[in-house]
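The complex is shown incomplete by one protein chain, all other protein chains being positioned as in the whole.
For clarity, chains are labelled A, B, C, D, E, F and G in written order, and residue numbers in each chain start from 1.
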């Protein structure tokens, strides 16, 4: 089972990303759960969202402790302590404009998702870009499924642009590797 | 155990009589319960009230089925069927201005309680008179205790007049016998 | 000490007066109403000095009491049936906040159908709400438990609200002889209310807060532990009460002729008296029967039950209650003790008195017969019809 | 039939849409809110044609549903926690009036302390209210039980409201794959609502009347009998559902690897999945463990329990609930079956997940250990502190 | 105002009949008349209170129209459900009417009532105001007037009965911008009948507040129910008015008031009032009327 | 009106601090200011709603005064208990204040509020109106204005958001003959401050209805909370007024209104409104102001 | 003219005699109210001008129109005397109820 934790601020769309990822696994004929964390904090406060992905039905709803992927929609949310929450081969994926800070850590991958989003939708909404990035660095979800799934959670106009973001962020890593 | 059922209309004071009787037994160093019957009917509708009197504490709160005394505050409430609810030596005590109708029944005693009350308090409030009558025909409660007890349930002015009613109705039967 | 001829409600009101609550919220409902009427008279004539608040509903009655308790005031309210359910949200609120409010509940059937008569479905349906629940038998116990309840509730180790249940009409509206203690003795028994669980200008607090998954379970455990722990306080309270007033009720339960009893009937509330009479009758005939009156339903008297039932052959639970689609709730609770302790005896449930149906001496005798001969587990007593389909 | 990636609440809303309720009253409360939000969208976009009523409270939500049901309309409402308690008065009202309303409850802890997370104290505290109570495990069962519940509730032999319980957040807000049946199939499954228990201009009725001591107990008995009788209807409904949709849930309970199981864990709701995994794990190690999921708490599945537990050595009840001063209510209910049937096995209670505390795989494994080795009867799982005093 | 339905033309059918109310009960008259005006197609919702208590005792059922008891707090919300449900199942030409006491309306029921008005549900809500919780035996409600003795506002040395003025429910309802609201009294049935008739034809929420004395609770002989209701209007402690289109209209504009003292002291519940208490009530009345005369439309007709 | 407390003189103490409200939350500003005016001796009661949700998370507690969360329906009744309890235990010079949202006040809480006013309990009740149930994620309340999109009044092909006008709560409260009631807005804090100060000195029930925009629910940038509150007043969809001694007074009498369309379309919740919808709102506004100008005292000062 | 009327009632003998839910025939009377009455209203036809005030104001609705005036359903009249009070012609007399 692949376990993923998203870090974002309320309103950044971390949970939407998790839902798109879950819906994409469905298209991939996998099983998945997507769930938010809840708390009293409001829009703007740091929040988390979660995915579990597996080839068989997932019936364990308990908390995720160790992650295959930790995804940060915003590098201000990252702290190095979080690396302890990764499984042995886990990866932390960080949206940052200053990748050099993270260069020394083999478990960390970075992408300037804001930049990609800003170019396409004029807003620093990083969530879709991070999905594209994830598809790129992992075999657990396919870009095409993400593209299909994202349509379900976004209005038609948004969806089209998000396709572009997905593609671009996907390509970003494909180039890197 | 002495079991008594009062028949009256709401507002005629059947339950007050039952309470005075109960309080009087306390003075007599007996034990007693007094309880009303309840229903959706309002002022004016026929209602019942009950007493249980005993020389030992009464711990049985179930309904009274067979009575030692059935007391009717108003003869319009009486029907001969009720005599079936009397214990073998039970007595029905009826407030009536037409005693002749009941003359043939050994289980029935009558008194014109309204008349007594009218004379003294100018209202046909029969309940105290029926208490006096009961004291007279039975050994289960004393007049003096009733007089003492009635003070607890009535304002000072009322109480004084009720003493008179009690006495007069008590004497009524003493004369008869 | 004086003697008076009072109803269960009147007696309870006297107990409340003696306890000197500082804030009282009232809302009428049959058959509770005469309690709040008596209390209104006491406030009017200054025999009780208290803030008397005419609230607009039972939800408000208990909310108001909670607010007052949060200021450290001793509080009282009373309700019944629909009213208890209308304030249901406030029940775990008061207990979870550990506010030692005392509330009288006049046990009455709940709608639908509408019915103003006594059964115990109202309070038993809210057994899980975190309150201590007492069921009393007669007017004297009503008065005494009004006083005792504050002593239990306000003990800092308990700090939990207490609901005192009086059977509607058969107890609330039945007049009988009651001893009324003196205020001096009452004051000797019940000290003024003191707690840390309150606001204060010198030591401001935030109350009734949220607690997330991190700590919530600990708060719940503390609540549970406090009620379990109240068993001891209940016994101590009864002992102190006995010392001052010469009356004692024996704590969580009260047994009757249990020694060597093979067949035991468990009761609660005002039906107990009649059952005792039947026990006497049967004992006279040489039958080994006994009775256990449950005074407290929470904390549940597990230990007392084990002690009482240990060597019995069969036990019956008589209750004015049914949990639809199963059985009476008290029965369920009793059975659990039996299962946990591996007791070997038959258990039977007698559902009676729903909606005010009279329970007769014959009914009780038949119940003991049933215990002796065996039969169905769950029995409706006094149904007026053939169960044809 | 289509597949979608939906939360438990979303799935339930889809089920409601397929059931075509005619009147829906809504009031928000976390974590129920997204159900009524989905339904609002459906009404707005006409995929559901229904009178959508924005009521001012939960008491009003259920009162409104009762009124509509009294006209013969199929009705829906939903609530959670404080909301369920705020409408508590209307619960026995709806069931006593035999109005086959379907209500979703998002299981959430009740205040105090405030807590929005999932535990089952809300609905379990109202177990006696005369409703049929279902607990579902995942989003698919949520959708399916929305449909099935109407089929059960509206059966004239049942005519009793059904409360469908979804664990807050872990089920209500967790997204997973769900099959959505076609409207055609749904219509084939669920016929329009018909009843005699309603007003009509041709045949005017007086409803929700009072019934005094004379007849009241018979009405209560009828209610009890209807819920007991619903066991058969529940099974028939499931069979019909299986026929049309190819999914089946097995009626009142669902067993898992019970054959020859010595140690059985009883669960309800969404924790069941994880427990199944642990059973598999232990079975693989050769341990004779099994699981029984209680789907319905009322009617209580006594017969299923006897059948399942008959030859076990120990049984555990895992519940997100505590009846303060005693034990978990489900445990109490299970123990009663054991006592009545004289089953010889140890029983244990595992109170977990209060206020949203996570229940881990390790917790479940430890629970099975406890079943095997024995220990305390009532256990709080996952307390974060030393129990020092 | 011309009467459309009169004693002559009103249906002969009795819809609320055989009930167990006290002799001379004003509330039962209000309910009887309301249902006679609305007719057999009215669907009535009555909360706990005297009228449901005396009318719905299985098997003795006193409403010949479709009727239901609601929870005490739930009159208006159940009414909403009834109305929506009736429409949903295709019933046409019916009127959903609530018939609730003062306590059930002004106190515990106000949340639901306020909500229904806010939704403008197509219902008629009639509050029969007997100025206390009567079904439970005369306790103070929000509509109990200043000075009245009830069992929870006893009068004695320390306190002279209820210390709070009567809640201004008619205007509270009107402040919701309700489609139509009116006050009425069983002392003036033609006026009450007209208002019911008018309200029943309006789509949206309508409200009628009808004073209906309770001889038991007020402490008057059972044959004086109508008289006391009339005296209450005559002495200015009640007024007949309507609210429509954002405008208040006074229907009867008394030239001067009859004795308030006479009205009060003829009732047991006010017997303890001294002159100072009566002065307070008179002052309250005068202030109210000053505001009425200033702010409301008043009809020409002075009675 | 002369300011008695100003930004200069108001206490430096922050009583509501460190809370978890969204950035730019209007409600938190209303609560912060109210408590700064009332001071440390205020005892506050907050029902379920955003402000209690963001302020009372054990062990993180954001009120430095005595404060308690009430049940959602029980703000006013708990406030009554707090006030009575405080007096009963001998506390002096305190003010019991309720701080409740629009849903908690106008819908589920109105029974208790109405009851407290009826008793004239010595409490101050402040409703911070963000025009929806925000804590649960933006659902329609009785105070949600006509046209607004919420999650339970979605806007789409069939329905253009909420179809019911905003409940007239200020006047409903006033109709209770309350000692003092006022409207306010966080767009005008000096006015709000004065009114709190004034209310706090009155013995008896007082009520302040303060509009407190919620950037999340209204669909505006978080830095525009104050601006939108001001626009709402300027375009005439809100007004600053008081009710005292049976009399309404308009505090600010705008000579003319700024564009209602501008106000509406700058918010996400109104973006779907077409001109016809906007016309309806404008007409409602004009009718309201016509009534205000006719019936209320208006100050000379025209702004 | 229609109204709830008195039925012969037999207490249910078996469970199936009870209605489903709490819904039963509207306007179904099983007991009279005459037991309330201490005084009996008598309409003095000769004095009556048929103004219908008594008909209108009777709380129990027991005064009904007949071909030639008004009559009273004494099964349900409670004897409150309101009719006597509202009659402008003193055409109703209250007579003490006899017991037969």
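One rule holds in what follows: contacts are C-beta pairs under 8 Å (C-beta built on N, C-alpha and C of every residue); 3 or more make two chains touch, one makes a residue touch a chain.
What you see is a predicted model, and the numbers here were worked out from it, not measured in a lab.
A.B. asks: Using the touch definition from the header, name the shown chains in contact with the chain that isn't displayed.
C.D. replies: A, C, D, F
A.B. asks: So which of D:15, D:113 or D:273 would be touching the chain we can't see?
C.D. replies: Among D:15, D:113 or D:273, only D:113 touches the chain that is not shown.
A.B. asks: Which listed residue (C:221, C:350 or C:368) would be found touching the missing chain in the intact complex?
C.D. replies: Among C:221, C:350 or C:368, only C:221 touches the chain that is not shown.
A.B. asks: Of the residues F:227, F:244 or F:277, I need the one that contacts the missing chain.
C.D. replies: F:227
A.B. asks: Spell out the interface residues on chain D facing the chain that's missing from view.
C.D. replies: Where chain D meets the chain not shown: residues 112-113, 384-389.
A.B. asks: Residues of chain C in contact with the chain that isn't shown?
C.D. replies: Residues in contact with the chain left out: 70, 96-99, 156, 159, 195-199, 204-209, 211, 214-215, 218-219, 221-222, 225.
A.B. asks: If the missing chain were put back, which residues of chain F would it touch?
C.D. replies: Residues of chain F in touch with the missing chain: 7-8, 10-26, 28-29, 32-33, 36, 40, 58-67, 186, 189, 221-227.
As a working rule, only the chains that are shown with their structure count from here on.
A.B. asks: Along touching chains only, what is the step distance from chain A to chain E?
C.D. replies: When the steps are counted carefully, the minimum from chain A to chain E is 2.
A.B. asks: What whole-Å value do you get for the distance between chain F and chain G if each is reduced to the mean of its CA atoms?
C.D. replies: For chain F versus chain G, the centre distance works out to 55 Å.
A.B. asks: What is the distance, in whole Å, between the centres of chain E and chain G, each centre taken as the mean of its C-alpha atoms?
C.D. replies: Spacing between the chain centres: roughly 24 Å.
A.B. asks: Among all residues of chain E, which ones touch two or more of the remaining chains?
C.D. replies: Where chain E meets two or more other chains at a single residue, that happens at 20-23, 25, 40, 52-53, 56-59, 61-67, 69, 71, 73, 107-108, 110-111, 114-115, 118-119, 142, 222.
A.B. asks: At least two other chains touched by the same residue of chain C: list those residues.
C.D. replies: 30, 54, 56-57, 59, 82, 86, 89, 93, 111-114, 116-117, 208-212, 215, 358, 384-385, 387
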